[in-house]
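Below: one structure in structure tokens.
Removed: one protein chain of the complex. Kept in place: all other protein chains.
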Amino acid sequence: MGAKVAVLMGSRSDLPVLEKCFETLKEFGIEFEGRVLSAHRTPEEAAEFARSAERRGIKVFICAAGMAAHLAGVMASFTTLPVIGIPIASEPFNGIDSLLSMVQMPPGIPVAVVSAGKAGAQNAALLAVSIIATSDSGLSARLKEYRERQKAKVLAADKELSQSLEMK
Amino acid sequence: MGAKVAVLMGSRSDLPVLEKCFETLKEFGIEFEGRVLSAHRTPEEAAEFARSAERRGIKVFICAAGMAAHLAGVMASFTTLPVIGIPIASEPFNGIDSLLSMVQMPPGIPVAVVSAGKAGAQNAALLAVSIIATSDSGLSARLKEYRERQKAKVLAADKELSQSLEMK
Amino acid sequence: MGAKVAVLMGSRSDLPVLEKCFETLKEFGIEFEGRVLSAHRTPEEAAEFARSAERRGIKVFICAAGMAAHLAGVMASFTTLPVIGIPIASEPFNGIDSLLSMVQMPPGIPVAVVSAGKAGAQNAALLAVSIIATSDSGLSARLKEYRERQKAKVLAADKELSQSLEMK
Amino acid sequence: MGAKVAVLMGSRSDLPVLEKCFETLKEFGIEFEGRVLSAHRTPEEAAEFARSAERRGIKVFICAAGMAAHLAGVMASFTTLPVIGIPIASEPFNGIDSLLSMVQMPPGIPVAVVSAGKAGAQNAALLAVSIIATSDSGLSARLKEYRERQKAKVLAADKELSQSLEMK
Amino acid sequence: MGAKVAVLMGSRSDLPVLEKCFETLKEFGIEFEGRVLSAHRTPEEAAEFARSAERRGIKVFICAAGMAAHLAGVMASFTTLPVIGIPIASEPFNGIDSLLSMVQMPPGIPVAVVSAGKAGAQNAALLAVSIIATSDSGLSARLKEYRERQKAKVLAADKELSQSLEMK
Amino acid sequence: MGAKVAVLMGSRSDLPVLEKCFETLKEFGIEFEGRVLSAHRTPEEAAEFARSAERRGIKVFICAAGMAAHLAGVMASFTTLPVIGIPIASEPFNGIDSLLSMVQMPPGIPVAVVSAGKAGAQNAALLAVSIIATSDSGLSARLKEYRERQKAKVLAADKELSQSLEMK
Amino acid sequence: MGAKVAVLMGSRSDLPVLEKCFETLKEFGIEFEGRVLSAHRTPEEAAEFARSAERRGIKVFICAAGMAAHLAGVMASFTTLPVIGIPIASEPFNGIDSLLSMVQMPPGIPVAVVSAGKAGAQNAALLAVSIIATSDSGLSARLKEYRERQKAKVLAADKELSQSLEMK
Partner (left out) sequence: MGAKVAVLMGSRSDLPVLEKCFETLKEFGIEFEGRVLSAHRTPEEAAEFARSAERRGIKVFICAAGMAAHLAGVMASFTTLPVIGIPIASEPFNGIDSLLSMVQMPPGIPVAVVSAGKAGAQNAALLAVSIIATSDSGLSARLKEYRERQKAKVLAADKELSQSLEMK
């Protein structure tokens, strides 16, 4: 079966930020496509990708971009599928430019923005999973197990800290 | 059938901002619950609401809050359903506080943040519709028609402007 | 002869901000088209407008938009003509969102951003005139006269202030 | 006797920032618990900790967190004890996100926010000491001595500077 | 018995912001002094007030100030009692100046900063009450009842909203 | 033939940022002058340069400056030629100071601001080329070819990514 | 005798902000000139004014300007007399643009920036007086009396507040 999530980045240099996104989607067994598409340098290809995505089976878009980050907005203007945006920080404005360029979409064309950078890459994957899980109870169950593992890690860190403080 | 979308606000005073959200959900025939729940003043009730939502049929949360806007984050910590956040502006920091409080969620617990204020209220509804539409092709079709109506309005405004400029 | 400057706005509501832009272009006898085109709601029409502009004789684009202001960037992605952006302020982030969304274009696709709001509307028109004047010495001369009139106004205000202070 | 101050962090990685906090509490002989508790990943445990703290003898909470820093707010929503927040800076927004997420609490649920990062870690400890000292005159006296030692250090640095400048 | 809380403002014009602070302290039966003292225009009087407060029975300071808000910091430099700061917004920087001037205290001299403006005025009073309540179990009980009343108000607003939505 | 573009920098230390600007102008065969001129340290020379530029054949100014970046504004006050500004980031305000100092020109004296730093250096050159190309169809054609090469690079990166993802 | 202080504004519209500046200079019997001079629209006149000021007896410049506020910097580039800058707020960036444009002068050319707006207008006058008073002991004495009157006003407001609180 084909990919359900399209993961787009405005530039090849955004790839390291997205590693946790790919990894998380794989952890949930979600098929995805990874693409480099620039809202500004390849506008026709970007538009064509957005228009054709739904009939190829894509359910959710994840778009990572920096600076005047228009990639998520361009996708959202050509599709009615959910579009998730990950603001990427760059010099010198450290991501406040991409956050505002992504989140402040005009009424009528929503983009779902998550945390900037690597935290956002993981959260974008989890948000995509949660969207697909609204009609896939098996996936929903795996999402709940993932949460339990997250919780277990915090509790383990908590236990370790308590012990190290007691020993002092 | 029960509600599919839970629309929460941190305070009754956020209601006017949300009007377009309710209206848009109705336009698509989506059943919703509207609730006033405070992350800080009614934490137990908020947690209980989040935990029980999925089994009552809720598919998506929409949370509007201002200041240190924790409501969406609290919901997201108790559910694995998609949670959408609408930053509400308030004096004196004009919404930059609620935007950052909502969007900068730690890795593992995503919140999907849309535009601040009324634009965000409409977009949150449309995002919720697009999420439910990933498994409802009829709804997906209505979403595409909505887009066409949006486009028609812009084209009408464009025509009107062209005529008014020619007459001058 | 056809229009040389295309003045685009993302929404009809941006029109009042642009009055001084239209007025200034008229003062210099520059033909222009005024259009409402949304980067997000009418992406196909916006792209088509950008692609066809040059062969219709357009020399310069002026784009006014608010929020995640992508209109100038979208134009710039479909044309190699100079594109000028005017950031429009809106609630609650007061134009810092549109300034950053316009100015922080990725390498390769420039947008020329001027002051936010009404000051920018006048300056965008003057910048467009100065661009066309690089190959039109008559227009260049009129631009210098315009500057002299600006100077004369400041000197008159200065004289008036000196007199009012002396009388006290 | 049991701990009087609970020092919580949202993630084990916040520990280095808190060193001066632990050290300062020890310097004053204040018993404390150090815990890793996440507002978002372990919401039930966080709530339970907050609810049970008072009867275990806790007098003051100190909470350090980054990004959308909800930990202090969550504690404050489940206890009426004083809650002190230390904003932790993280990439890319450098702590302005955690400062606003902590300080802009809604009316009715206060959080006492101190400086960001290491300066705040020391100040949070001193603020906790000053709160306990409102009913402990011995502790109050030790706080005054601590101030005298701080002053002496500045005066020594001043003297050293004066001498080094004279020698040049 | 004398006042336990000193409520200081940098200027008489800050008084309206503080109304909820006075009202909340009265609701808890906490005696307080209200003073206008300027860190910059009456530095000697401010210092003298801070130095003498503890022996007059003051337990907590609340300081409201705008612009380069040094009042809380000046108090904190002359006393080891807990000092709470309320940032007051003023033209043109809307309180970000007073927030940073208050919260970013150097290591060694803490100030406890709450929300800006009226929300902060109420929260400063509640924080002062919670500090005094650390050694006053009766007051602690009244604080818990206050919380219950807050919760009841939210639940009533919630009920009212549910009913109004059902009737539509 | 003489230079058509004047590339000015406020300080010799801005030179590394401008490399891509010089390189891009060369790629298009545009003659340019590179100058170090300070709005503040050499105001007479800066004014004289601006006044004499047009008769020496200059068509467009590019000005790079940091901090209170007045260089572009000073040029614009002495010439009616198009003036492009590149904000340069410096410690500690990271370019927000130079962006606002450049872009917020008063009505009547436009400056065309592009992205901050190296991205802006390339974009300033391309904007200058596009301005000159409004009356040079050969240059306009080369600009379109440049765009095609940009597009080809993105498509190649896209292909490479797709392959690397498939291999995993 | 001639004026000792030159008070310049970039636009006649800045006059209301400067009232307290004129009033304060008069209160100290300091002769001043008030001028409207634009760094951008009348650069020659501004430069000539700056160059000739010292030999006409001017001791200090006060410059009020908004947006990309270059007026103070231009004065400072043509004179070695002290130059004081008052940032004026304007839509939409509320003075952060003029503050940064004024204060971030490059090494070698200082501008002395005071508070934004009306508070700054009064403070600029007082700073000018304090500068002239460094060689005028009579003026220095009057400055100390002015401070005493300021103090008296705060103490009167304090007394009035205490009485009004007691009566409640």
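Each chain gets a letter, A, B, C, D, E, F and G, in the order it is written, and its residues are counted from 1.
Quick note on the criterion: a residue touches a chain if its C-beta (ideal position, glycine included) is under 8 Å from a C-beta of that chain, and two chains touch if they have at least 3 such contacts.
Since we're looking at a predicted model, the values are computed, not measured.
Every shown chain that the unseen chain touches in the whole complex is listed here: D, E, F, G.
Checked against the full complex, the one of D:Gly34, D:Gly73 or D:Gly117 touching the unshown chain is D:Gly117. Considering the full assembly, E:Ser101 is the residue among E:Thr80, E:Ser101 or E:Asn123 that touches the omitted chain.
Looking at chain E, the residues touching the absent chain are 10-11, 38-41, 43-44, 47, 66-68, 70, 73-74, 76-78, 93, 96-98, 100-106, 108-109. Contact residues of chain F toward the unshown chain are 11-12, 15, 22, 33-38, 41-42, 45, 67-68, 91-94. By the touch rule set out above, chain D reaches the unshown chain at residues 89, 94-96, 115-117, 119, 147, 150-151, 153-155, 157-158, 160-162, 165.
By our rule, only the chains that are shown with their structure count from here on.
The contact pattern of D-E recurs in C-F, the pair among A-C, C-F or B-E where over half of the contact pairs coincide by residue number.
One simple way to say how far apart two chains are is to compare their mean CA positions; for chain A and chain B this gives 19 Å.
Residue positions 11, 38, 41, 67-68, 93-94, 96 of chain G each touch two or more of the other chains. Contact between chains, per the stated criterion, is found for A-B, A-C, A-D, A-F, B-C, B-D, B-E, C-F, C-G, D-E, E-G, F-G.
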